[in-house]
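Written out below as structure tokens is the structure these notes cover.
All protein chains but one are shown in place.
Labels A, B and C are assigned to the chains in the order they are written; within every chain, residues are numbered from 1.
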């Protein structure tokens, strides 16, 4: 089994999905000849041709909208938004159409599409290339929001998303596109949607995150272990619908929680997780539910980006805080 | 002092703002001759003419965008989106531009605009005319999100929003546009932004809400009082930036919280409030933090709308739940 | 300075307001039987429309958007389409939806606030009404791409109003359809008003047909109160699209004789005089008078037909009013194909009347 980074895993999943199902189409800006600005779609045009892979005009609204029309006609479009910062012109299509087509027609029409977008900071990119607004999309009933945290999960979750009969927004943490590799079988095995996963067991505190922040959580957990603190790390993976059970079970074990995400804290998805714990897991809590997140200010341009992003130190501090006597 | 309903209060505030400041402009679909589909802008064109009040083409993106350009040029545009369900084409302008212009230019340019939109359900309107997605906007750093709960507050908060030097999204709970009146001075007095308000003191449980849900909370509080339960009712009013202090102080007093909003619960703004309580107010809590919200499904068309909307019964049930022995 | 591009927009009409033929009819429509059929469909649509407004006034229907005066657009486009084509309608295309075979009961249900009204028995692939103005134009491009990829000789027909032509999504859809040469026909029901906004305040473009020039394909203008012109020019556009030659835009000039919807009061923003003038141009009178002149139609035929329309409409109203309400749990049954585990609890709650929100 070969080793692959997350970007290659996305590419492999796309190739696999296209190979196994002729209804799968790929579309977006520069996804064809160029293979995508990150090369996520590299080789697809060459392998599957211009009737399966489409370079679109520069127009995000119609990228999402054309995917809806294709999906209603039983294709399985996988549309790419070049960076999440350019997803907003497509939001009307997601909120008012993709998420509702099945319900609106009582199941007569449906919308099995995937909208992929690289998201998140840490790569010193220009403005709008580093934000994380997954909470906005997770709020929309009828949309699934899925975020992988590693190459194997990216491969399996993307396959699951493409095979899913309903719309999925698939956000790829570009910061870890190339930072590490995992062995990956390319066996067409999907990873389950709607399931959080415990990546590291621990009894003292639960660190909950997704995407690139999982690496930070795991590193923090290791460092905490050196201090004798055993952190459990939960990868949420599917934000909506949320797997509340896995989270509550972990809180039951540890009684302490730190939720980590890059997005601004205010009304970020961490709030939903904290809120569910404050309702259904309150009696398990032995310390305040902490969030380590981006600040509630505009994501800065690269020079000050490091100040904005959550990091291992901030996670460790929060975890230790939870463990300090009240 | 005359009595006015919320719609009239909005209209009075707009007139007052236009009278006192020639930089205030009003624009949107059908805001001119027609006076807005709800008549919120009635009489403005007649009073201030076609150089202050503009019927726009049917195009929400440019409505928001033109307001940004005007604001950067020191006007004070008040743009209307006809229903919140049609705000999505404008979101790119709000997220990527309005909220950032000051920061992006280090204060050289700024964006003193208001975007008004009626929102919320309960009036048996067609699809997209009943949703509440305030949480999406509240998540955006640099945007203020303000929601009045009564005619007096609508008047004062809208004046404050228009006078504010930064962008404000002003969401009007159309369900209570005409349902009740308050005496209102039309004296040009603003109501403070960024402040939650305790509308009814109580020591047993805190009901937190905004917009049309405040009426439901107050009614619930009255009915609870008949059972000897004293509910404190907090009107959040400005969702972002949130007045955490007032909320935490109330929780300190009551130890029990029910948060109420029409929007889908998942990643709704109630989550943020619950999360702040679970962090900063945890030790005051004597019961799980409950949320009474819209369900995590598509807002139904009018026939089943009543099933979706939070109501007094659900609020009372949740409050009693909080007070039941664990 | 040299000329690098030149464009024209043509206008087509066959019958004037009085029903006088102004040029030879296109062969396929020079057939009294066909024209009588079109007149009947227009009368049926108007009968449906009248009843819908009546139901709304008596609290038995929700907010409703009347198609009064625009019947020729719907019926003409309906005539030009084939069963297997796919319609993506705006919210005022009842005449066209009826022509497509959508049941009146379904239309009443939809406007009565029930999602089941969009679960058409036929045509199964037609899109439901788009309430977001223009939001469905990108879907039309997607549907058309699906046809093209499968090599099917089918056409997507996207209907929208003059107001919608100002929207970016409509423009983006047209531009993409142009560059990908998709089998889609965009039809503007230019009824001169977008709620209170008159056509002239919507765009400085002299015609809405010329919006297509920006997207690199041909736009045509027709008298949208002349069902023959609509059927013919849209029919030509559909043949063009069906033959793999790409999209077309057809602007149909018509008039919204009624209020914008049942919650609107058009008297606030337009003069009675303008509306009276428009009544003079309305589509039924001219075709009726044309067909009466040739003896193919008459008072008696019309009375008979109106009776049948009325029976059909009344039957649909009965069916609509007698349909049992949806069960509360159906709030969740079409959210996803399979309701995720995490949402089952909410479905339970709503079934028990929202008693437990936990």
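Heads up, the rule we're going with is that a contact is a pair of C-beta atoms (placed from the backbone, for glycine too) under 8 Å apart; a residue touches a chain by one contact, two chains touch by 3 or more.
All of these numbers come straight from a predicted model, not from anything done at the bench.
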* To do: Considering the entire complex, write down the shown chains that touch the omitted one.
  => A, B, C
* To do: Just name the one of C:167, C:286 or C:326 that touches the chain not displayed here.
  => C:167
* Structure fact -> Full-complex touch with the removed chain, picking from C:214, C:267 or C:321, is C:214
* To do: Against the chain that's been left off, what residues of chain C make contact? List them.
  => 1-12, 23, 166-172, 175-176, 178-179, 181, 200-207, 209-217, 221, 246
* chain B residues that touch the omitted chain in the full complex -> 25, 51, 54, 56-57, 59, 61-62, 64-75, 77, 89, 92-93, 96-97, 102-110, 141-142, 165-166, 194, 241-245, 279-280
* Structure fact -> On chain A, the omitted chain is touched by residues 29-30, 32-35, 37, 55, 57-59, 61-62, 85-86, 89, 124-129, 290-293, 295-298, 300-305, 307-308, 311, 313-314, 317-318, 321
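Following the convention adopted for this analysis, only the chains that are shown with their structure count from here on.
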* Asked: What chain is the most remote from chain A, judged by the mean position of CA atoms in each chain?
  -> C
* Where the centres are mean C-alpha positions, what is the separation of chain B from chain C, in Å? -> 36
* Mind pulling the residue numbers of chain C that touch at least two other chains? => 115, 132, 168-169, 335, 343, 358
* Which residue numbers or ranges of chain A touch two or more of the other chains? -> 61, 89, 92, 96, 103-104, 141-142, 241-242, 279-280
